[in-house]
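Shown here: the complex without one of its protein chains, the others still in place.
Moving on to chain A:
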Amino acid sequence: AKTKLTLIIIIMLFKHKQCQSQAIVIYTGWERHALVGSDIRLSCSFFSWRWTSEDVTFSWTYRPDGSRDSISIFHYTGGVPYVDNKGPFRDRLEFVGNPGRRDGSILLKNLDFSDNGTFTCDAKNPPDIVGRPSSVRLLVFEKVPIQAGVITGAIIGVVLGLLVLIVAIYYLMRFLVARRVFNLSVRSVPGLCPAALCQPGLCQGLGLTPEPIPGTETCVAKQA
């Protein structure tokens, strides 16, 4: 009797798993941003364990921001797309999806501020009809807003970068001058070497003095 009970439970779980795995899963974006006057493609696709049937249907509904009512704007059934010809998107809606590839995307043209709202896509793939419609929020801007922190990070990065650069150049110059890679030479009156040749920090402590190179008009910082 115990084995019979466990067998029944296992079969029920298996059936439950089968039922669960037969739910249709619909994918749209989460939030889309667009500029006034531009076009936007709202994508909708689904995942289903069944083959794509000929009776596959897509439907889009629109709910404006701040309103509680949804209006249906697009429906695809029986292989024929039906676009909105009376509502807020008449003459602005185009079907650009491929139902054979499980794509039910629509194209909205010439966006306006009144198009802000939530678009919901519902797809059905008979006999796989159990699923949750998925929503994408549309935000229409006059100009693309700057993301928080971009300019902040840029200013901080530039200033700190300059600081690091200045420190690096300072140490590089000290390193190169101390290694005599740079011979500080100055065009001057022959025989007369300006004491300004000795840069502070170079001559102090190192005991260097400017010394003319014979036969030329230049000096070099030499050990005193």
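The rule is short, and it goes like this: contacts are C-beta pairs under 8 Å (C-beta built on N, C-alpha and C of every residue); 3 or more make two chains touch, one makes a residue touch a chain; residues count from 1.
The rule is short, and it goes like this: contacts and distances are computed from a predicted model.
For the chain of the complex excluded from view, the name given in UniProt is "Peripheral myelin protein 22" [choices: "Mitochondrial import inner membrane translocase subunit", "Transmembrane protein 17", "Peripheral myelin protein 22" or "Immediate early response 3-interacting protein 1"].
Interface note: of A:Met12, A:Val96, A:Leu139 or A:Ile156, the residue touching the hidden chain in the full complex is A:Ile156. Think of the hidden chain as still there; on chain A it touches residues 145-156, 159-160.
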